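The structure follows.
Every protein chain except one is present and positioned as in the full complex.
Here is chain A:
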Amino acid sequence: MEFGKTRGRVTPQELNPSSGPKPKRVPKMVGRRKKEKVKRKKNKANIEELKKEVVMDDHKLTLEELSRRYSVDLTKGLRPEKAQEILDRDGPNTLTPPPTTPEWVKFCKQLFGGFSILLWTGAILCFVAYGIQTYFNEEPTKDNLYLGIVLAVVVFITGCFSYYQEAKSSKIMESFKSMVPQVDNSSLTGESEPQSRFPHFTHENLLETRNICFFSTNCVEGTARGIVIATGDSTVMGRIASLTSGLAVGQTPIATEIKHFIHIITMVAVFLGVSFFGLSLMLGYSWLKAVIFLIGIIVANVPEGLLVTVTVCLTLTAKRMAKKNCLVKNLEAVETLGSTSIICSDKTGTLTQNRMTVAHLWFDKTTYEADTSEEQTVNTFAKDSDTWFILARIAGLCNRADFKPDQETLPIAKRATTGDASESALLKFIEQSYSSVKEMREKSPKVAEIPFNSTNKYQISIHLREDSSQTHVLLMKGAPERILAFCSSYLLNGQEYSMDEEMKEAFQNAYLELGGLGERVLGFCFLNLPNTFSKGFKFNTDEVNFPMENFCFVGLISMIDPPRPAVPEAVCKCRSAGIKVIMVTGDHPITAKAIAKGVGIISEGTETAEDTTAQLKVHVRQIDSRDVKAIVVHGSDLKDMSSAQLDEILRNYTEIVFARTSPQQKLIIVEGCQRQGNVVAATGDGVNDSPALKKADIGIAMGITGSDVSKQAADMILLDDNFASIVTGVEEGRLIFDNLKKSIAYTLTSNIPEITPFLLFIILGIPLPLGTITILCIDLGTDMVPAISLAYESAESDIMKRAPRDPKNDKLVNYRLIGMAYGQIGMIQALAGFFTYFVILAENGFKPADLLGIRHDWENSYVNDLEDSYGQQWTFEQRKILEFTCQTGFFVSIVIVQWADLIICKTRRNSVFQQGMKNKILIFGILEETFLAAFLCYTPGMDMALRMYPLKIFWWLCAIPYSILIFIYDEVRKFAIRNHPGGWLERETYY
């Protein structure tokens, strides 16, 4: 507790857990410290307990009571030995750093998380199968061993890749941090205003009362003495920090989706495996063989390339988002933003520009609007009124702010200043719209001054008059009601009139109007001192020796931290995209509401219950809450609400502003939204926001103003602090979800032509049409670039005009997608492959009918005179070469039908003719897979390396009719879907 007397601007220090004790800790009087531990339950602190507001009554006590409670002398402080004792008990005044995840744990998470599990399982099954084979000396082929190794290598490399990616984005984050100087910003309560501190108890709420200072805030002005009532983790800040590290974080939506996908794939694989296990036993295969088949089929269902594809797609999007100023720390968070249905946004700095700007002026009984846009390059305010000239001079001269040196090249709005926010705003405004303040000050040098303080609420400066260097003018600015009290006359168009009731009423209306806009209003007046105060007169500001009455009122200037220019549009986009934007701020409800209205969070024409009551002059209770769509909730009301009440508010109101909230309440709001089944994005910059950032499905920290702790807790960082960037992030997130669907559909389709050869090999006893190596060539070779190229596909319709994805029903991979990929397109592809296979065999002498049941002899390396349909006899090696040629043919056919598959996967509803072929990467993908296939097929030495053999040109063409068939079939299907929205085909096949 501090009993100070002057204003103390309270700014959050960097709460970098690694940086140890900060030099400036509040209160400053380290010698007289008294520590008190509220409750120390180490890291096992009860989270629910922490979420509640700090309960403390120290601020309600008188100084005497306080000194008794902490047995501390108010003037001398604690005895050194007592202080030492307490220090030993409680430890130093530092925060326990949050447990950081060791790098190897992060790496293992990449290696064994999500998709990787599927591939690891596949690899282990392969090794098991190989083990069985070698143990029982069954057909000593090493395919299973190789497959297992390849799977393991793929997972390992992908793991390394995504680990590297994430490490890189955290490095970008760090470099960014070092580039940007830390900026003073909002305090614990979210207010960017300096606050005065004095020993009296003013408010029940610990955060609002004026006699408490908090850990990690700076005293910017004045001196004070205080009593330390808490240190380290038991401070308010410490509680927030431990709350953040203790929060359990849920899965990202994409992780849930991938889990769901793994379920489906596993089900399909086990179903296929078990049914063919039974079938092969019925066909008379031995148990051992059947088990090998079972494992083989299950492993064949593993889409080897998908892990890589998904990782690369997410990485590409993350890169694209980084270009648009959204830096994603965690790859999976890329998509989360797309699923977001509620954004809990901060006000200061995110929605607003975080700088005070003159918004309105009132003089000559008229309100004038000033330009508040971010780029104030032109002279924004040029009024031809004498009153304006005087007002401008007062604002410029009675002003302690100044530009920092060496900034002449910068635009005025961008220059750094000394002095508080309001004065800087005035300075910049006058410099911009009137004339150089520096010249003005040189012409009329200041001779005396009474600085602003919270008791007087005014500021006076006395200057030599410009026109006659003999006389002085007294300029004054301050709280409008205080200023008016000093005035006996007023200026109207440069003429002085004596104050009348009409003017007072006009003043009151203007003051109310500007205040109602959430703006900070200052009044301005002046007094020409008589000649008695000639040059050289010693003005005494302590024992005022100059007149302090009969001032002449000039006007009002109001200031606001204006909304960022792109924000209203972004909020509007969010709304049309079905995303609810909730403002959560520590600011006053009036300011909050004004900004909310300004940016469209409370849309035009929508009124809160209070507005309606004011108009209809009825009590709030009498208004049917269903008619009211907007609400401003005060933090103190929120404190008393049960979660059911909060849920009700979140459900019933579409436009919500939470004002005067505490950090814990932000967390409660986020949790409330999540309880409704929403995917919540939360923005924040301060340490106080970090619990909410961590708890939210996607926490968004501010890159420029954000504290390290908030960046650490967040999943994403807005490099330009601009809310509008979130919207582009949402767009990218939604696009990647759609495109991942397409990519997965594409990749899964080729699974069927990869599995069916093995199945028919078992059932029909034909030579194996597609081997493990060729399967891997497809999955990890030719399919890779095309699948990734789908990430570059543009959206089919305006994705920002539809509601956010319903995470319960709109799955990444659903049965319809599996049905299309496996049941339909995949089957056609398999037919294409088999056709090529039969063509090659038939043209070489083995007609299809003679192949049935040939497996036993075909696979027998002792049969070296196997007869074909023409009576020719083949040695084992000769027919194996033929078999591998067929496998190459099958492989090439899959590549060719995948052309068509790629083109149909470009769209889910539109025709490709509507979508166009603008995706250059996709065209490159088609060419690449074709060239790769040709390379694998024709490069000398491939016959030995991969057992792939050159094909006759004609065999490349066999699959083309099927390619055309796929294209036509799917175009017809999509045509039907487009023309019968909600029809049967859409319900059953639209994925």
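Basically, contacts are C-beta pairs under 8 Å (C-beta built on N, C-alpha and C of every residue); 3 or more make two chains touch, one makes a residue touch a chain; residues count from 1.
The definition used in the following text is that contacts and distances are computed from a predicted model.
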- Query: Missing chain's UniProt protein name, "Vacuolar protein sorting-associated protein 29", "Carboxypeptidase O", "Dolichol-phosphate mannosyltransferase subunit 1" or "Sodium/potassium-transporting ATPase subunit beta"?
  - Reply: "Sodium/potassium-transporting ATPase subunit beta"
- Note on the structure: Touching the hidden chain, out of A:65, A:204, A:481 or A:877, is A:877
- Which listed residue (A:280, A:844, A:893 or A:907) would be found touching the missing chain in the intact complex? A:844
- Item | Residue of A:84, A:141, A:275 or A:864 in touch with the missing chain, whole complex considered | A:864
- Item | Residues in chain A touching the chain absent from view | 250-251, 253, 256, 671, 674-675, 677-680, 697, 807-808, 815, 823-824, 827-828, 831, 834-835, 838-839, 842-845, 847-848, 862, 864-865, 867-879, 881-882, 885, 952, 961, 965, 984, 988
